[in-house]
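Supplied in structure tokens, the structure appears directly below.
Left out: one protein chain. Kept in place: all the others.
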Amino acid sequence: MSAAALLSGRGPRLLLALLAALVAAPLGVGDYALSILIAVLLQAYLGMSWNVMMGFAGQFSLGHALYVGLGAYASGTLFVHFGTSPWIGMLAGMAVSAAVGSVIGLLGFRFKVMGVYFALLTIAFAEFTRVLFDHWGWVGASSGLVLPVTNRASDDLWLLRGSPTMFYYLILAMTVGGFLFSRSLLMRRIGYYWQAIRENEDAADALGIPVFRCKMIAVAVSAAMTSIGGMFIAFFSNNLFPESIFSMHRSLELILGPIIGGVGTLFGPILGAVLLTAMGEAFTLMGETIGIDGVKQIAYGVCLLVILILKPGGVWPWLRTRFGLDGGGK
Amino acid sequence: MDATFFLNVTSAGLLTGLVYGLMALGLSVIFGVMRVVNFAHGDMMVVAMYAAFLLFTKLGIQPVPALPLVAGGLFVLGYLLQRLVINRFLGATEHIQFLLLLSIAIIITNGVLMVFGPDARNIQLDASFESYSVGPLVLDKVRVIAAITAGGVAALLWAFFRYTTTGTAIRACADNPVGARVVGLNVEQLYAVTFGIGAACVGAAGCLLLLLVDVHPHLSSDYTLLGFIIVILGGLGSLGGALLGGILVGLSEALSGVLIAPSLKSMFSFGLLILVLLLRPQGILGKKP
């Protein structure tokens, strides 16, 4: 697709407008709104990372918190112990996550652990690692790892110490980068091979596709992408606890966005993140007004249920056909 | 630490394991018949525990006599859930089913949280402090009662599937839903009954577990995971397997709790789960696919 074709049509133009608005956002919004935007973008980014493995290649992981945690701890510990730049820590986290993902993939695919069983295998590894980190003194064990915070006059991009605005632009860049990367994956040979495997593994095999190798690449790429999100969380929140970073709850939350938005689509994870955060904020407000614990979550659950019943394929595929937003990709 | 101590820990683990097994039985039945993975299993468990708690504190009904009431209530809940919601997702892909059950789980857990608040609750019976001595062995009375009752309920369930018409019809649906429909079975109805039975198992297990542990709303995901570990260990869809898996997990929890740090005990369960998934994915007692 040429650059001109890319910029024509309703979808892409909307997208550019949205991007411009996001770039300008810190000028016009307060701290609270900025923190919401950061949450949306982070969820969108993590959802995209999971989407590579599940949405593109059809391999169901329910343990992606594992890679978030590994990315967070790799960059966090290197920074705390050696003062290493998170950018180098990020590379280490990507390498570790891709390696761990490959081991899980190798075991799972070679032993033909499939579908729900594979998903349970990923949960088991994530939970196993969580307990392991809970007892590993060098990374702070269960009392956590705290990144030193110092007051600075200006943002330090090399060590990622600075204002929320800096983190906002960082996560915006990550999300845009993740989107473009996902898009380029889908438009390459590997993207077609993944989708073929997702749709029918046997037929893909009969067409000579190296199924095992393609699935391994999907796990490794998805794990590495996810770990970058972990690095962001570490430096943005400044403290890490195995209990929360590796939690199953995080794994579940991470995949809600893409499923609600549309698994396997490029915009699904972004739209899903926006919808979920909007729902969450609206219901928090509602909960505070009513003043009862749990109302927020119940409304959230009911909403998920309703979306699922009405649009089981996700909201984005429906929006796309409904409003003719096809130009921007899948 | 001497031999008697180990014997006591082992037998306590074994008895608790039977209750775990009963809980996992529900998960196993639902998966075995409908191929639906019930991610709201632990949440149903917590509901059952709170129901038993309420019956005891408000009406003074002890958990064992309350068991038929709670199991009956959970049966209705499960039946309706299947009939009204889950049924339309039977053919859906795994991740959609997963999200469906997760939404249900969120609603249930937070409903419980809303009603009971986040604090842990427990009940004290006179029997809670009594124990039986068999030679050097000291067994908590409530644990023995819970385990025997769990075994009894499991035996009833086995007899139901083995000897009743409905039970046989459900097994037919599990083997071949299309064939079952062809010979005139009402598959939707049977599925709903199955989900009800699965939920009733959880109801029974919840009553019994309340005798042994405190309950609080956030236990739900732990119990869901525990259920998975147990059925995978024993073999999804196998009744005996669920009980065996429950006993194994009960034992491993009890032993790793005293041999190594208690906080490490779940790591062993997960390690075990990984090994079984890889080496014998059909479970210890499961049939080869």
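Read from first to last, the chains carry the letters A and B; within each, the first residue is number 1.
The rule is simple: contacts are C-beta pairs under 8 Å (C-beta built on N, C-alpha and C of every residue); 3 or more make two chains touch, one makes a residue touch a chain.
By definition in this document, contacts and distances are computed from a predicted model.
Participant: UniProt protein name for the omitted subunit, picking from "ATP phosphoribosyltransferase regulatory subunit", "YceI family protein", "ABC transporter ATP-binding protein" or "NADH-quinone oxidoreductase subunit D"?
Facilitator: The chain we cannot see is recorded in UniProt as "ABC transporter ATP-binding protein".
Participant: So which shown chains sit in contact with the chain we cannot see?
Facilitator: Even though it is not drawn, that chain still touches A.
Participant: Touching the left-out chain: which of A:147, A:204, A:220 or A:319?
Facilitator: A:204
Participant: With the missing chain put back, one of A:196, A:218, A:245 or A:319 would touch it. Which one?
Facilitator: Only one of A:196, A:218, A:245 or A:319 touches the chain omitted from view, namely A:196.
Participant: Given the contact definition stated above, which residue among A:17, A:99 or A:187 touches the chain not shown here?
Facilitator: Residue touching the chain left out of view: A:187.
Participant: I need the residue numbers on chain A that touch the omitted chain, in ascending order.
Facilitator: 187-189, 192-193, 195-196, 198-200, 202-211, 264
Note that in this section only the chains that are shown with their structure count from here on.
Participant: Taking each chain's centre as the mean of its CA atoms, how far is chain A from chain B in angstrom?
Facilitator: Inter-chain centre distance comes to 33 Å.
Participant: Can you tell me which positions in chain A touch chain B when the two form their complex?
Facilitator: Touch list, chain A to chain B: 54, 60, 62, 107-108, 111-113, 115-117, 119-121, 123-125, 127-128, 131-132, 134-135, 142, 248-249, 252, 255-256, 259-260, 263, 292-298, 300-302, 304-305, 308-309, 312.
Participant: Under the stated contact criterion, what part of chain B meets chain A in this complex?
Facilitator: The touching residues are 37, 85, 88-89, 92, 94-96, 98-100, 102-107, 109-111, 113-114, 117-118, 221, 225, 228, 232, 261, 263-264, 266-267, 270-271, 273-274, 277-279, 281.
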